[in-house]
Each structure stands twice: as structure tokens, then as C-alpha cells.
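All protein chains but one are shown in place.
Chain naming follows the written order as A, B and C, and within any one chain the residues start at number 1.
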Amino acid sequence: MTGNAVLREVTLTLPMLPDMEVAASKTATAMAEYMQMTPDRIDEVRMAVIEACINAFEHSHAPDRKVYMTFEVLGGGEPELLRISVRDTGIGFAPEEREKPQMVKKLTDKNKRGWGLEIIEGLMDSVEIDSSAGGGTTVVMSKRR
Amino acid sequence: MTGNAVLREVTLTLPMLPDMEVAASKTATAMAEYMQMTPDRIDEVRMAVIEACINAFEHSHAPDRKVYMTFEVLGGGEPELLRISVRDTGIGFAPEEREKPQMVKKLTDKNKRGWGLEIIEGLMDSVEIDSSAGGGTTVVMSKRR
Amino acid sequence: MTESLRVTVDRQDGFAIVYTEGYINNQGGEEIARVAYQLIDEGRKILLLNLNGTKIVNSIGISILIEIIEKMIEIDGKLGFCSLTPTIAKTFEIMGLSQYAQIFPDETQALAGLHPPA
Partner (left out) sequence: MTESLRVTVDRQDGFAIVYTEGYINNQGGEEIARVAYQLIDEGRKILLLNLNGTKIVNSIGISILIEIIEKMIEIDGKLGFCSLTPTIAKTFEIMGLSQYAQIFPDETQALAGLHPPA
């Protein structure tokens, strides 16, 4: 049984500036290490956090140039799940209209980008995106210990 | 000349719970690494952050059980100074009345504690404490790159 | 700031090994591409990217690596990768990149697998 009490909650606010995604990934690492997640899984969380941050940096056009993150450790007694939320107050987008990138196409396409969300979904256990035009974007991603 | 523009500002809010000081120290490490501080100096910052956090955890009796931190990178163009502030909304204390701990006394004293601020002052380049009865405590500590 | 990617090259006849150290973000990816195109211009058709010194990458950096793969397919060359962290390997798998560039556990196996000219 997975308890869903929030055992620990840490919030981090970052400026949308080069390399700040690395700071976010270190905080994620600290929380995952606290939970005694395995090093390989910690590394996957780290990469997902980097992708979510650079998406906000690059695409959100948030006027305050800030990313708001929360790191929550959930569980029933013992830590079981790490839930990370990455929020911006930018222009938003329609996640359901996103096209799944395909390498065979990207190889000849001029635009080789479009992998961030795909990578996040592949590395985390679950990902939810809440975004709307003008209403900003919140990506909530979780990984079990 | 030391420029004093704030080049980067990151804020972190932590619960006053066991091991959360380690999360704070990781964020500090990330900011210090961003500045390319030397590993030994980064390690000193990390230890100072741990001490400031456990002071707030242990002594503040803050009703919200939270520590509010900011990490600022200052400089004129290039990062030159890391300034870290550790704030709680607790009972406060009178820093000027603090007695400097002496090992010769502590060795026979029943209370062997009282080293945290001494260590912070020894490891950081400058430390300022703003505290008042009922008004909470803010420790601002800085270290050059 | 944050230390930028260091790239070193071991040039051999007809092929080369490119070693990276640090974060492969956009600048890091561009630095690798610069070096790779130079090696291609020099006539090399087989390149091995040894990422042993790289513990983090981002998708912007990887998209620049995809450009190098495209170029390699064009000139009928080969790009191999070796010594990836498990997360980077998994990311390449997720992207389907491993179908277009060979991934090897280490340099020895890469050199055997890429068949560079002796």
C-alpha cells in the first residue's frame, strides 16, 4: 500500500537564467538521496528536472522570469514517492496537441528539437501537465523510490 | 573592485525536520559550483549552511516549522560573492549576549554545545545576525569566490 | 559560469575519438559539433564520442548531436557512442537514437564494433 501523506515538502524558486536548472537538479538529488532512492533512479530524476526547467526557461516567456518548484516526499511512514512540480507563469501551451517526436523524421527535419517532454515521460513514473494559454504551465512528475 | 549586483537569486523553503539541512547544503553547493568556487571553499559553505539550518531547527521554535533561505550570487559581471540568508520566524535571541565557547571549559562543562555560530563565523568571510525576541532570526553569511 | 564542456580529440587515420568532460547543454553540444565537423572536413568518416566524462546532458545538447548523426548518414560514415551513464543511455533509447548511432559499453568494444581502418 502506498501511503500518500506528505512527509517532506521543500520549495525552490529559480531565476530563468543559464545553468540554474543545475541548481534545481541538485535540490532534486538531495531529496531523492534523503529517500534513499538508488543512484541510477536519482540520476533519472535529475535529468527530468533539467528538462522541465529548461522548458520553462525557453518556452514560457514568463514575465517574472522565475520557476517555482516544489519537491514533496510522500509515503505512509517510510518515504515512497518523490513528487516534483515545476511551475511558471508564462504563456502556456496545449500539451494535448503536442506531436510525439520521431527520430526517423527528426533526422531529416531542420528542427531537431522537441524531445524534452518525451524524455521526462520516459524517465519518470508519471507526468501531468497543466497548462493553458496565458495561464502558465505546471508540470507535476513523480517517481517511486 | 567587487561589484555588488545580484547576478542570481534562488530561494529555498525547508521544513524543520531531520536531514533537511542536507538538502539546503546541496542547494548551496550548486550555487557555489555555479560560481566555480574551489571545492574546499564549497565544502566550508556547505558546513556553515548545515549549522545555520540546525540552529533554526533546534532553537527557533518557529510556529510554522519552516526555514526560509536565499542564495545570492553577487558580482560585477563575473560572480564574486555568494551570500546566503537563513531566516526563521521563531523566538529569536540576543546574539550580542552570546558567550564565545572555549574548549578548555567545554571539556569539563556538562553542556558541550554552543559551537554552531563560532563555526559559521570561522568558515565564512562575513556573518551578520539579525534577531530579536519574538521577531525571528536571520543569519546572513557571505563568502567570496 | 558553471564550467563549460571540455572536448579533447584523439586523431587516428580515418577515424577519431572525441572525449567530453562536463555538461552537454547547447554550448556543449555546439562545441562537440564544431570539433566533429572539423574531423569530417579532414576526411574522417568514423567518429567515436566517448562520454565517460559527461554526467549530465540536456535535450538541446542532444538535438545538436542528432545533427551530427544526420551528417554522418549523408556522408555514409559512422558515429558511435561509448561509456554513457545509464541515464544517458536510457535517454538515447527513449529517443530512438540508438537505432541510428551505435552505443557501446566502453571504448574497447566500440573500437571493435566500429571497424575503423587499421
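What we mean here is this: contacts are C-beta pairs under 8 Å (C-beta built on N, C-alpha and C of every residue); 3 or more make two chains touch, one makes a residue touch a chain.
These numbers were taken from a predicted model, which means no experiment stands behind them.
The chain that is not displayed touches the following shown chains in the complete assembly: A, B.
Interface residues of subunit A with the unshown chain, by the touch rule above, are 33-36, 78-79. Of the residues in subunit B, those that touch the hidden partner chain are 18-19, 21-22, 25, 40, 43-44, 46-47, 50-51, 54, 101-104, 106-108, 112-113, 115-116, 118-119, 122-123.
Everything that follows uses one rule, which is that only the chains that are shown with their structure count from here on.
The pair with more inter-chain C-beta contacts, choosing from B-C and A-C, is A-C.
The distance from the centre of subunit A to the centre of subunit C, with each centre set as the mean of the Cα atoms, comes to 26 Å.
The distance from the centre of subunit B to the centre of subunit C, with each centre set as the mean of the Cα atoms, comes to 42 Å. Residue positions of subunit B with contacts to 2 or more other chains are 33-34. In subunit C, the positions touching at least two other chains are 1-2.
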